[in-house]
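First the structure, then my questions, so here it is.
Missing here is one protein chain; the remaining ones are kept as they sit in the complex.
Showing chain A:
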Amino acid sequence: MKDDEEKIFRVSDKLVMGVVGDSGDTTQFAEYIAKNIQLYKMRNGYELGPTAAANFTRRNLAEYLRSRTPYFVNILMGGYDKENGPELYFMDYLASSVKVPFAAHGFGGYLSLSIMDRYHKKDLTEEQAYEVLQKCVKEVHKRLFVSLPNFQVTVVNRDGIKVLPVIDSSSSK
């Protein structure tokens, strides 16, 4: 089974979106949103901020929800806003959207959420945040009933998007 699927999509220069759910729906929805955000940039000469982009995404989810073809996807959208700093949005397939300091989707989330709750602080540095993620993955590797070996890590800050080292099964040894 595939254990290196690219789930984090680059939406614009300072915006990324992690998408999970029905295969097909995920790529389709993510690419549709990304290209619409790019269109906005070409039309208006500046990029949509994370709040506007998250709202746009949620609205699309909501409109498709009560159509014959809803998208069964769960989303975490993270971006950097010049005025308001970094922002994280949690969206699910029922078109809810909420800004949060930390979030998780999936079964691993049930284990990770308490770890993040314990260790998260508002002013974490990038290294410290990476360590919190490592703790979450360690827990998932130890206690989750499915094997999820690899975790891709992406950072968005004022300088743009950066990929950090993959957290894999060697980190828990």
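Observations
To be clear about the criterion, contacts are C-beta pairs under 8 Å (C-beta built on N, C-alpha and C of every residue); 3 or more make two chains touch, one makes a residue touch a chain; residues count from 1.
The rule we apply is simple: contacts and distances are computed from a predicted model.
Going by its UniProt record, the hidden chain of the complex is named "Proteasome alpha-type subunits domain-containing protein" among "Multifunctional methyltransferase subunit TRM112-like protein", "Serine/threonine-protein phosphatase 2A 55 kDa regulatory subunit B", "Proteasome alpha-type subunits domain-containing protein" or "COMM domain-containing protein 1". The chain not shown here is touched by just one of A:Leu39, A:Val100 or A:Val163, and that residue is A:Leu39. Listed by residue number, the positions of chain A touching the unshown chain are 31-32, 35-36, 38-39, 42-43.
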